[in-house]
Structure formats: structure tokens, C-alpha cells
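Only one protein chain is missing; all other protein chains are in place.
The block that comes next holds subunit A.
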Amino acid sequence: MSSPELHATSTRPPATAVAANAAPRADWLLQVADVRKSYGPRAALNGVSLAVAPGEFVALLGPNGAGKSTLFQLLTGLFNADAGQVRVCGHDMRHEPVRALGRIGVVFQQMTLDLDLTVEANLLFHARLHGLGRREGHARIADALQRLGLTERARDRVRELSGGNRRKVELARALIHRPAVLLMDEATVGLDPASRRHLLDEVLALRTHGVAVLWASHLVDEAEAADRVIVLHKGRILAEGSPQALVDTTGADSLAAAFLQMTGGTDAAAVTAE
């Protein structure tokens, strides 16, 4: 838990505290350029730019209401931004949604498994939606389940699985079509600490396969192991850099303290779950 004195911290660093714009790279797998989205007069996203490179794990930290969900809805093509661009492997989500969607895997905040179908049937449904035939689908499903230690649960109905295992199935599903970009939208919500850690470790391990991961969370401890942390607050990017760089810039003694300091500590209770 965060220490009490942090609640009093309200001085905010300037938005440019940490290198806001990394040097452009040709191989960004996910690129978001100056994206804006409003709901009536309220701007949910006010000019957000970010990028994720192959094999990079980027944590998107933001208190509740920061705009993370809105950003993920744009990233998954559920609707389009008012302005700005989302590119996946060079494909514009607005103009080439089918190609862009084919390259991303998503684990949604809300569980999207059919509880009454078996693990395997859920995964096969997804495999087919991605154009994988029965044979190839089954082979990849078997691989994915083995990697996550769920082989023995393949024939079980999802309803019989624990929350942690359900999440793992969703991770397996997101990876079946071998996406270049993996989007994790508050994927650890509702999990116990051990399951949370386990899921995070699985995703961190994907870096060696060159997958670009964007991990959204409001839990700072999940961002400790990230290659880069992006702090989103009130629809803007407040800061961006390695966990250590954020700590150094704010002069705080931990990432959690740095995050609280930047976001004004309004969401202190939600910062760490443990």
C-alpha cells in the first residue's frame, strides 16, 4: 500500500517531464499518432501519441477514467478516433481495418469466453474467425495450451475454470493467430496476486518472440518490469520512459510514488492491489 504522506503530494510535474517523444523508428509495430476522441464536450483522449516496437513491453498506466479504455477501443477498431491515426504493422485501422485487426491479439478487460463451451471450442471459434482451418487450428490450440500449462483442461467447460485459468485461456486465444501486437486491457482485474503475477510473467516472456505488448493497468507494480511506462492521465500522456527514468525525474522513491505524484494522487487506493 502507498504510504500516507503520498496522499498529500499534489505538486504536478510539467507534462514534458520525461522524454515524451522517443526517436521515430521504422519498425514500430503499433503506432498511435495524435489521437483524439470526445464524447460530447468531454475530451476522453486529447492528442495521444505512442508506439511499441517488436519485443517491447510497454505499460500504459493511468488511474480509472484516464482514457485507457477509450484508447483500447480505438486500437481494436471498435470505433474510430475523431482525429489522428492508429497503425498496426503499417496498416491504418481506419482504412485497412481487416489487415490491421489480423495482426493484433486482444485480451479484453471484460471476460469474453463462452462459459458453457469447452476451452478448446472457445479457442476453435476464434481460430476460425481468423481463417484457420480445423487441422491448423487444433495444432495451434494444442501448442498454446501446452505453453500455458492448460493441456489437461482443454475438454473442460470454461465455467469449471478458475479466474486465473480463464484469463490464461483468453491469453492463449489472443495468441493463436500469432499476432505482432498484443493488447492487454486491464487483464488482471479480479485476479488474485499469484494469478496476476503468473499472467504478467507469461506476457513478459512473449518479448523473446518479438511480440509488441501494450499492457494497460492502473496497478503500478505491474509496470515495474516494463521496458517503458507511459502515464496517461485525463486523456493526455503525462510522462513516458523506463520505470527508473520516471522515478528519477520525479525524485520519488518508487514508481508508485512517482505515479501518484504525477497524477495528483487522486486514485491512491487503486495504485497497488497488494
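Note that in this section a residue touches a chain if its C-beta (ideal position, glycine included) is under 8 Å from a C-beta of that chain, and two chains touch if they have at least 3 such contacts; residues count from 1.
As a convention for this text, contacts and distances are computed from a predicted model.
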Which of the following is the UniProt-recorded protein name of the chain this complex doesn't show: "Purine-binding chemotaxis protein CheW", "Aminomethyltransferase", "NADH-quinone oxidoreductase subunit A" or "Transport permease protein"?
"Transport permease protein"
Pick out which of A:P54, A:G102, A:G190 or A:G264 touches the chain that's been left out of the picture.
A:G102
Cross-chain touch to the chain not pictured, restricted to A:D27, A:D114 or A:D253, is A:D114
Touch with the missing chain holds, among A:G47, A:G65, A:G163 or A:G190, for A:G65
Of A:R87, A:H126, A:R140 or A:H233, which sits in contact with the chain we cannot see?
A:H126
Where does subunit A touch the missing chain, residue by residue?
37, 39, 42, 44, 64-70, 73, 76-80, 97-99, 101-102, 104, 106, 108, 110-112, 114, 116-117, 121, 124-126, 128-133
